[in-house]
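Rather than the whole complex, this shows some of its chains in their spots.
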């Protein structure tokens, strides 16, 4: 490794000043010539090897958001929300959910690492987002995961999916965090570019909010958690900002191995430390490790910081200073602690078997100084590392093929409703997901009110008042491919609807924007449009964007993934006991459809499954209708007027009826008006199906809310029977047949759980 | 029938939480003589006829191990006389 | 009555176990793995989780912690002990219960609502059930496959040491569908399923799990 040979004769600041012409491997580290020159400008000399390492990781796409920043700013322009306590820019946003409680939540991607090493990539993705939440001062209370894989029957999917699922489960289960929902969808465009987006949500009291800030001259910098090893060195700039190619060792991704047990101890130690008020600032070590933590802490504070790098506990004694600064070893945190509290801080860590070391202190002055065995190897203004990274105004333009794609409207009529119905609900996207979700613990902590397969996850946050929160994650990429501006809003609308269906009041938004290479103007356009759409959607719904994450370069060669903006919406339940569940439990209840159906098939599951077609325009967005529906659902829940509710989205009414009937094995006899294909498979927005034993009251409430309502029929029997207005039977599906079609798909592909022999997730640590 | 033993160990630079946990337990149990523990996997393969070394190496390196994080040691059983425990 | 709930590093369901004890009307005494002394408690619950990450073997390291020596002594003297999931694994590793728990036959972590057949309604932890009763509680484990040599299984069955058996499907490949076993004196019970997750309508598939905790309360009172 070229850095290492340079490193062996320690490259001090003096040395750097004296050897201006020394060749430096900045290109291998992913820096452009002009960026390297800017660093020399800032420092007034060439950077030392250690400084070069820091700038290169912190100015990488992943850490600096250099391509996305100019667009993400629009989220900041959204009208200030009453609920928002901490906005974008911190590790995660914080919102007020009432009764003095604050909730922090964020979704983050770990896409490339999960392709390289599915189990560890996914596991460390969960570990990373959990530390972001913990850093805010919150107790993590739940996780969710949004996954995308290549075609379900592709050989590589059989390698990636089982490992990713085992990794998400293995890490989250071992931390004692219930998994309350997520998504898994398949498309050729993700072959070679699987997406693993993990969400974590945490709860605290308002007064407990902590920030990543180094304040107070003389305060100590304490590094605690795992030892530092060679994990993921350069991983940030390599894994997250370059597509794969075989050239150059500097581009060979390195893998990090997660240790959920150590993270669990870290969580408990941190919560005890917060409770005893032992820190003035705290930051997790994620991408760019110590480079990121020290420069961000110092930049956020008023003074400077000095670190003795040789005091960092190492797992591998051969690491160079630059490697220690870049290492992405997992399960580490960095805290700023008043001298008088250091002893107590260390005692708490010892009690939890957490290694903790004072590695430096906050100084007056405004420099970040790092010494290595007494020699100065870093002397920089911290802001220039953490925040003054390059900002690109990347060129963008509308994809050349988009007009043609939008003009290519999907077929409008189904030749065989019954066959199409079975195909849609039996497709990898539409089928039963318990093959995955059974690998996740949804019960731990004993506060999970709703989890998969319900539309939203619901967690009780107060056992006395029964206050709770609801969360949903949605990211339909077909819609976004057809129209990223509308697609992003449709995803927002779906997550919003899912939260509302549970009876919760939507409150705030997070997001993870997964796109191809920003260097492709057409991809950059998709990104810009999606961000603009999300911002406009949030403005219309009056919801703040509290944070999120961007993952670019998700493409193979010059073929990018479909734009995949995954949107998370958080809602509040004043009393979780009034939550509405999915699934029909009893016969004799009236089934009602809320909302209006139009013949909209563009980007629909039906068009994809029955016709292998992607084209036309996505369904028409109607945020006002979404708000009316959400308001109605909240009323129905509060007044206990509905016995079940399920939103309509992918797969339309057919999908919703299937899931509602199979949940508890209750059929129904129903009647639909108008065009049958549209009635069953259209994906028109702002719709939900509910059941009630008091349909008149539901009608009245719907009319009051201005939401169209249609009575579909009655629950009961062991089949779904759907007739037309004229009374002729359109489809009759015995539940047994429907269940087989819906449940067999993933087991057939990835192994029947009952088989004694299953897949061996590579790298899996034992779990129980 | 010939037996082949394949030991799969994490690469030295990869952290080994399991080994660390065992080391910690040994310390608490007073076995201070042990100063390092690495935990790996141990496979015993029954092979029909004369094992084809190249094929076995392929199996060991790409199937039994995950080359991204693990190294393998291939032993033809004969090479390693075990000290079976009387337990 | 005072019921100790042990927290090991990596215990996860200790909060849930404590909640279940409270809902059943007991007083919870939190116990810390590193303490050598066992305070005055009438019974002890070893909760679920991943003590020490389940590295080495599930429950192996926890079973060798200071507090466990005290728990083992008191259990041998008749104190009721309930081991749930990881707690069951600890009890087997500590030699208080026969057999061992190994990687699930399908090699996956498995979380589902599971029907159980109560075969012993006369242990310290199952007296409020009826023999032959079927209950539904969550099961969630990756190393829950109960195994023992055939001869030992025959003995365990012969002595009627099986407390609960999986009904309507075996979630992990356990020998003879065994979900939980007891000590010879019926005071120590271990099971892989999680009764503490079935104590509230709001959060559980049923409230069938409460019986384990009310049993020990009634038992000690009478």
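First chain written, first letter: the chains are A, B and C, and each begins at residue 1.
The working rule: a residue touches a chain if its C-beta (ideal position, glycine included) is under 8 Å from a C-beta of that chain, and two chains touch if they have at least 3 such contacts.
On a predicted model such as this, the values are computed, not experimentally measured, just so you know.
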Chain composition of the complete assembly in this structure file: A x1, B x2, C x1
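Note that only the chains that are shown with their structure count from here on.
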Distance from the mean Cα position of chain B to that of chain A, given in whole angstrom: 37
Whole-Å gap separating chain B and chain C, where each centre is the average of the chain's CA atoms: 33
Multi-partner residues of chain C (at least 2 other chains): 52-53, 55
Sequence positions of chain B contacting 2 or more other chains: 17-18, 20-21, 24
Of all residues in chain C, those that touch chain A in their complex: 9-10, 12-13, 15-16, 19, 48-50, 52-55, 57-59, 85-86, 89, 101, 103, 105-112, 138, 140-144, 169, 173, 194, 196-197, 199-200, 202-204
Contacting residues of chain B [partner chain C, same complex]: 17-18, 20-22, 24-25, 28-29, 39
Sites on chain C touched by chain B in the complex: 52-53, 55-56, 60-61, 64-65
